[in-house]
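Every protein chain except one is present and positioned as in the full complex.
Chain lettering (A and B) follows the sequence in which the chains are written, and residue indices restart at 1 in each chain.
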Amino acid sequence: MNFSLLMILLTPFFGGLLAYAASALHKSVRNIFFLIFMLIPFVELPVYLNKTVDNFYYLTILGQNLSLGINPLSSMMLLLFTLIFFLSSIFMMFEFNDRGEEGDLAVLELSFLEGAVFGVLLARDILTFFIFFELMAVLVFFLVGKGYKEAHTAQMKYITWALIGANSMLAAIVLLLFKAGNIGYTEIAGYLSTAPTSIVLVTFILFAIGFLIEASIMPFHVWTPITYAEAPDSVSVVLASVVKKVGLYLFALFAFSLFGLNLFSKLLPQVLNNSLVMYILQWIGALTIIIGTFIAIVQEDAKKILAWSSVAQSGYILLGLSLGTPLGVAGGLLHIINHSIFKGLLFFVVGGVIYRTGTKNLPELGGLIKKMPVSFISMLLGIIAVAGIPPLNGFNSKYLIYEALIQKNEPILLTIALLGGTGSFMYVYRLIHSIFLGQLHEEHESVREVPLIMQIPMIVLALLALLFGVLPGIPMYFVSKVEAFLGLDPIKYNLTGFPEQPGLHAGNVPVISITFVAGLVVAGLLFYLLPRARKVHQLDNYYAGEVLTKDVKYNYSFGFYSFFDDIIAPFNKWSVESVYESFVGFIKTAGDYLRRVYTGNLETYVSFGVILLVIFSLIYILGGILW
Amino acid sequence: MIFYVSALLIIGIGIYAIIIKKNLIKIIIGLDLIETGINLLIVSIGYINGKTAPIFSKGVMNASRMVDSVPQALTLTSIVIGASELALAAAFVVLLYRKYGTLDVRKIRSLRW
Partner (left out) sequence: MVNPGNPTLLVVLPLFFAFLSIIISPFAKKVIKFVPLVVSAINLIVIYFIGLKVTSGQIVIGGTAGLMPPYSINLAVDKFNFVIVLLVNVLGLLISFYNIFYVKEEPVDKFHILFTLLIMSASWISVTGDLFNVFVAFEVLSLSSFGLVGFMRNSDAIEAGFKYVVLGILAGSFILLGVVLVYAMTGTLNMAHIADKLQTISTLQKLIPFIFIFFGLAVEGALFPVNSWLPDAHPAAPSGVSAMLSGIVTTTAIYAIIRVIVTIFNYSAFIPYLFIIALLTLAFGEIAAFYQKDLKRMLAYSTIGQTGLFVLAFSVGTEASISASLTQMINHSVSKAIIFLTAGIMIEAAKSRNIDDLKGFGRKNILTSIVFVFAALSLIGVPPFFGFFTKFAILQSLLDFPGFLGYFAFGLVLIMAIVEGVYFYRVFRVLFAPIDKEFEKVNDWLVVAPFILVLILVLMSSKPMYVLNFTSTVANQLVQRTIYLTSVLGGMK
């Protein structure tokens, strides 16, 4: 059956309305409809996997034809996002199970969010994507509001930044429409190739501000930590894995397809074999990596660690994309896929822990490995992926980015990227140690593993991470199509690695993985066979001259990396957030003075009017000098 | 000519009263002055030298012997409107006095910025 693009777009909206209406009957009816409609795009999408469709006109507004289209980049991301939305909706059913009407609204809003995301990805002109982009912002605002205690602060921070981004993009869109006369992507690209430098630069910066705010790149990232942390857990998954990627998707599409690297090279000075704009973006990406990683290390809240980690990983993607070479862009695109998978996985695990224990504060958790083994294994796979170690998927993309940096002769950026990699291992280890290892708190004695259905998202993503890690050919299939679409030479790969690509030294990832696993097996065998170990109870221990008691926790849980905190303390006082706070404070006082023109005094009101008359009478008397 | 000047003068006094005076009743009287000045101005604009009042009467049956009648109609309308507006304003002043106990406009300032 041939599904039109419009049908794909409308499915989630229709599903959401149906589910909301069904909630009047019974919660389970609503859930069934919800899940079914989340699954339908899986059926509709495969038709379009290999196609590039343009010009599906669906509306004519303001003299312009709004159209939908699909290209390899969109179809790759559509598949990924459909999966994430489906898994997140499973999670949402549990999370909002006993929240009554809030749950109904959340189901409606999540479905509509999926529809809005589809709209952005399926857009073929600059007006359509903007309409759906703003719709996304509204829906995220309402979804975040259903979260934890500080959710209201998060909402206001988010929407202020979203509005700044949206209006910046709107300025660029109106400007482009005014100059180019048409809104379609291909027509705009045609106009931009012959436009004056000032227009190209101004519109690119305005668009970039909008996209990078959504993608939480420095210095626009200040809304991300609090929003990801305070949103409900299913929504956090969607935020980190989908919403952020939409910003990066748009950035990739606009930078390569609409503007084009050649345009930048032509119009702007070259710095070290990159155009100036791309070079600045590489440094911004690197800065995001390093600062995000370092701040993540010292966090005490589980979701905040993941939020700052997302910020840092966005930096990797931006770094890869703005390198502009086939290797770099492939690394960036592959990291988009990989990051969505492993970050989603980590958020699901943390969400499950919160679902069972009721807290996300790391010092209050510990020792859950015996109670929640499936979550532990999933998180273990997740953190190996974040750290970029084979056999999980993070290795492939990070490896490509490192190699691309070497190829481009960028030692400083390479160092920063590697530092980020090491740092990421530090914070994910903190995460798994504080939650699963260490000592169990008394109040968590009765904690069980999350319900079976709720385990599905974690298991699916963990297996997917493993699969994509060992057989990178599967995601690379899509990535190479995208590279060809964006006008770059796709890098050569096969199912198991990159043996033919000149410059890459790791030929066969499964071989590496098997070596890795073999090493672990050997270590395990040695541990169990050599008879020097004896199993004892955790508390039957002797530690620094004292016998342990149950109420004193002997594992590090608070101030885990306090030594690290001391090292970076002098840098902590330069905070992007405080710059914004002082700026906002300044604007607030200025506005406060301005609004006192409405004094409440009748005389002032009347004299304002009289002054107006006097001014114009003077103009008349002076014979129209100001005329 | 003198009528124009005096009308404008009356309007000016009215505006002065609204802006400078603090007593509510004086403000209303200022409004009344503005209205009166404008009415005077209207009638003077309609005056044509040597003609008489626009009323059909013995000896004056021809419209060419009358001053312009349109401004007189305008003035009548305006007087009526002015009277009703000032009545409403006076009603407000009575209510204000009951609530605040003062006729000083500077004290009635609770709604601001």
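Throughout what follows, a residue touches a chain if its C-beta (ideal position, glycine included) is under 8 Å from a C-beta of that chain, and two chains touch if they have at least 3 such contacts.
As the structure is a computational prediction, the values presented were derived from the model and not from experiment.
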Who touches the missing chain here, A:A171, A:L437 or A:L466?
-> A:A171
Chain not shown: contacting residue from A:I36, A:I205 or A:L612 = A:L612
Which is it among B:I13, B:I45 or B:V60 that touches the chain not included here?
-> B:I45
Residue numbers in chain A that touch the chain omitted from display = 60-62, 101-102, 105, 127, 130-132, 134-135, 138, 141-142, 145, 152, 155-156, 159-160, 163-164, 167-168, 170-171, 174-175, 177-178, 591-592, 594-595, 597-600, 602, 604-606, 608-609, 611-613, 616-617, 619-620, 623-624, 627
Could I get the residues of chain B that touch the absent chain, sorted low to high?
-> 11, 18, 24, 27, 31, 34-35, 38, 41-42, 45, 70-71, 74, 77-78, 81, 84-86, 88-89, 92-93, 95-96, 99-100, 108, 110-111, 113
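One rule holds in what follows: only the chains that are shown with their structure count from here on.
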Averaging only over C-alpha atoms, locate the centres of chain A and chain B and give their separation in whole Å.
-> 68
Please name which positions on chain A make contact with chain B in the complex.
-> 595-603, 606-607, 610
Inside the complex, what are the residues of chain B that reach chain A?
-> 15, 18-20, 27, 105-106, 108-113
